[in-house]
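Of the protein chains in this complex, all but one are displayed in their positions.
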């Protein structure tokens, strides 16, 4: 159940790789949900590589609008030239399009993809009056973090129902050790100590953290230790300082570091 | 009462096809109301095909403005050229114009259509100072989902009263089985099991879902099973994950899947 | 007291036609207030026709701004050309200008008309630095629906006091029968049944409808029946579906239809 | 104390004409405060005429910005031309500038006039990098209605203190009779009846009207009567309909009309 | 401690002139805080004159943005020309830059000045990619009125701490008499009566005035009296009308005027 790609290291946690084969085969648009730094983007990179299809990633934000994604006219050498945006390039050239954190984008983006997510699989470019049929390989993947969705920034059910959906989460201990060691080259014993500490923090519900320690943070601390920083400073700099801006919580976390290392 | 078009499969649920003949004959503007994925857009595609009239679909969103729909000047080869927007094209060439989710559009869109929905049947294009009389075949259809209308995003009564209106809903079991089988090519016995599960979920009022399982979701799961995914993974990926982001509800739904399959 | 124009059918309800003669003779700006579909726009069309003066109608909305109404420069064939907007055309050529639903427009529109509604009767076009004296026939009519005015969207008293004002309402039964028969060509007996039903609904205060059944809705149902739709479907499609999106109220209304037809 | 100008009829109510002479002589910027239709604008027109100085009136609104008032570049015949806005024209040519309802304008307008209202009497035009000293006759008058100022739309004290200020109100009965007769040519007996009615309404505090009947409304009704409309219709159309959109208040006012005429 | 400049009359109240010498010598950016019309701007004009350095004043408002202050490209005679904004001119030519009411400006203005207020003393002009070192005489002064700061419009502490700060207030009686006499040429006895009245009003806490009578208002009334207006009208027009728009307070103030003059 575990596969390792040489170029893009991805360690599968469940049967997500198998399911992906079928969602892609049926070209059912796929949406990944899960917390920060749990490997969603890695999974997409890995899957694109495995299929041998080019990947275009768009990090959505509140200023991402449909027209940014479709394309624009540029005035160049006194003549006007059309330049495809990332969505149009993916549709035209049969690439995988990954809309990362799609709930952050402006609403017209989620509407833009309507005709790409149903039986039509086409994109209407109003500026050039062109109706673009997606080439065969084109595939749409999106992601979002359910715990972030603030106020109006929720996925509309009508949009969500246009996707099949995979849930991601932090990996179990043994897989996390494998991942951190591989990325930081720190010896396994020290990695296990870091992960034990992070598991402990993840259970401290009373800290009321918006997010807990992600695998990415553990890797950062591991890299600093490997590089020569003492364990305490490496954990505070790499793991606890980025967690919270509340001074009481910061102090508690630092005390915990002093006790643990 | 049931008709099947070869190209666009549409399975009528009540006498909507007969009524449509008369609303079209009298050119009474038509608005469809109903939940996500219950077949409104399919019905429009089917009806346009049946009449043999070209269809222009606009997926409205909060950035859809009247000027997008009417048209714009484009600078091309050092001269200025007018390009009709979708509404103007439909009016000029006698097509069916379908404004999908019209309540999402900016308010000037609903005003734009005023002169198209009364005895005048004309469009005023202020940028070119042109008053365009609709050609004979032109017909306006709109749709909205009453359960979505948030805050200011309600249909103004004065706009709603410019339409005659058909209500849509999820189809009864036997028709839904027919639809899912036809789309997924999955054997009927398994389709019935999926639909029984979805009927069960649809009755669970205590889940407080913004929307329940649409026919589209059932088709997605059916396709994954047909493609080789095990039933449990197919139902979680295709039907329950897209339903809710509340972790308690997700867990309950997954438990229900484990019990049912 | 009742007059019928061949081209624009308008059935007067009170002495509004006589009063209009005098407000026009004295060029006192006129504002019509009343609910949706009670004939305000018809009255304006009829009155313009009667005077033999061209009419320009502007359906105001929240994106209607003063500069849209005044005019703009357009780049055409490498030179710049000024194009009058609807207000400027009306002022310059002595036409009747009808600002429909003026409260929906942006505030600068109501200010734009200040100098047109007092003894000055002039329009200042700042983009061309032109002060335009209205020609003799120019006349300004506006309308609004008092029950719509939401939040800031109220007529400012200082603007309202620049007009004389006529109140419109739904016509009494005998006149409404005459109107619906004339528009739908449905036999009078059936028209009376439709109107009796609508009168009944109009009295049901407990339904809490934002607006009740307008004459326009009755005409739509009458046309569908005349066209061959059964009475129940015609009334639900044409009269009750457009009235409310509350599912309880919809159900009650449908029950009432079943009982009444 | 009463003066009548042939061209612009203005009937002084107190010693405002004398005070104006001195505020102008000392070029102390003047602000007029008072309700709708009480004669502020007339007073300004009259005073400008009396001095023989040209008047520029700007009806401020929420879209009035400093750059509208200062001027703009216009592309004309392939070259760029600067066009003075109203403020710049007044400053350059020594005219009276009247900013009507200044509280409605955007805040940068009130700041724009800072350097015009103190000892500097100069305007800085940043687009042309020009510092313009006001010519001798230039004089700034503004007006506002204190009962309108909503939320943030209050005069900032620091701006208000840059002006000397005159308060306006509705005229006493004998003066109002003189004004209405002069404008409508209706016989004095009927005018007095109209004014008695309006005085009565003005005392009805329980009606909670945002504004009461202004002199302008009385003139409108008087003109309609003079033109041949019956008294009741003329008063309802000209005086009570424009007062309130509350149906209970409207009914009370109409009853009062029936009793009074 | 009292100095009088012939051109710009400024009457010092405390040791502000001495302190200014040192803040300027050390080029410590200076911010003045105090109420409307207490002489902040006069002090800046006086100090610039004394140093013999040119002064650029910017009256900040909510539409003042960083790019307005830095400069812009202008299309002129078919070529593009850069025009320095006020900040750039001051930095380039070594002038005193006075940002009046800096809290009113958009936030990017306060950030713009960061690099000008620390040891760097430089301005980065991103449009021309130019890093401009301030010439020796350049000095930055800002002002604000602490009692105005509404909601978000507070000085950020991080910005405030980039300045040294002088507090201003209304002058004591004898100095105020000297100032008003000098500006209005009204005889001292009458000036003292005006100031006694204003002192009295300034103590009336129960009036709840946003600001009290500034020295500027007293000067206005004094000028009107000197010009021939009777005392009561001059005080109402020049001092009490600009103070409040509450009709009860206005009445109380007018009664007080009647009693005092």
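Think of it as A, B, C, D and E in the order they're written, each chain with its own count starting at 1.
The rule is short, and it goes like this: a residue touches a chain if its C-beta (ideal position, glycine included) is under 8 Å from a C-beta of that chain, and two chains touch if they have at least 3 such contacts.
As the structure is a computational prediction, the values presented were derived from the model and not from experiment.
Colleague: Considering the full assembly, with which of the depicted chains is the omitted chain in contact?
Modeller: Contacts of the unshown chain, counting the full complex: A, E.
Colleague: Among E:22, E:133, E:185 or E:251, choose the residue that contacts the chain missing from this document, as touch is defined above.
Modeller: From the options E:22, E:133, E:185 or E:251, the contact with the absent chain belongs to E:22.
Colleague: Which one touches the absent chain: A:62, A:122, A:174 or A:255?
Modeller: A:62
Colleague: Identify the residues of subunit E touching the omitted chain, counting contacts across the whole complex.
Modeller: The missing chain touches subunit E at positions 15, 18-19, 22-23, 25-26, 28, 31, 33, 65-66, 73, 79-80, 106-108, 110-112, 114-115, 126-127, 129, 146, 149, 154-158, 160-167.
Colleague: Touching the absent chain: which residues on subunit A qualify?
Modeller: 36-37, 57, 59-64, 68, 74-77, 83, 85-86, 100-101, 104, 145, 148, 209-211, 214, 216-217, 220, 223-224, 227-229, 233, 237-238, 241-243, 245, 247, 250
The definition used in the following text is that only the chains that are shown with their structure count from here on.
Colleague: How many angstrom lie between the centres of subunit B and subunit E, each centre taken as the mean Cα position?
Modeller: Centres of subunit B and subunit E (C-alpha means) sit 61 Å apart.
Colleague: Where in subunit A do residues touch at least two different other chains?
Modeller: Expected reply: no residues.
Colleague: Based on which chains are in contact, what kind of graph results: line, ring, star, complete or other?
Modeller: Contact pattern: an open line, chains touching in sequence.
Colleague: How do the chains pair up in terms of touching? List each pair.
Modeller: Listed in label order, the chain pairs in contact are A-B, B-C, C-D, D-E.
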